[in-house]
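Here the complex is missing one protein chain, while the rest keep their positions.
Moving on, here comes subunit A:
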Amino acid sequence: MEKYYEKELLEELHDIQETYGFISEEDILRISQKRDIPKAQLYGVISFYSMFHLEPTGKYIVRVCDSVSCRLNESTTLVKALKDYLKVEENETTKDKKFTLEVVECLGHCDEGPVMMVNDTYYTHLTVTKAIQILDSLE
């Protein structure tokens, strides 16, 4: 039975990403050998999930929700303002490697939109000014 209870692949990938910020080629090679999974399959798995990164990201990952309920709370304006402020498009990292901007599907705070997550922190009921203030305050 123990084999079912070794660390699940997704959990291992999360742990690597939490430590290093992304999942490197070396990590993939190591997991491939340890778990006896072809590298191509691992790439397939990692790239399937939007939260995993194969390249380094910014110090802060900014996830802005643009699904229906947030859209009804003017998330489009927020997304545009953040793109302008950070001078990046979706899934891009700022030149100083500080921020990566992601426009994501529902974050499950539909009653408090518009919503963004910066790394592990949620910010709700946002205005453009408030959102920019939050990003400004991060070192």
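The working rule: a contact is a pair of C-beta atoms (placed from the backbone, for glycine too) under 8 Å apart; a residue touches a chain by one contact, two chains touch by 3 or more; residues count from 1.
In the analysis below, contacts and distances are computed from a predicted model.
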{"item": "From \"NADH dehydrogenase\", \"Peptide/nickel transport system substrate-binding protein\", \"HAD-IIIC family phosphatase\" or \"Hydrogenase\", the hidden chain's UniProt protein name", "value": "\"NADH dehydrogenase\""}
{"item": "Residues from subunit A at the interface with the omitted partner, ascending", "value": "1, 4-5, 8-11, 13-14, 35, 37, 44-45, 48-52, 63, 66-69, 71-72, 104-113, 117, 120, 122"}
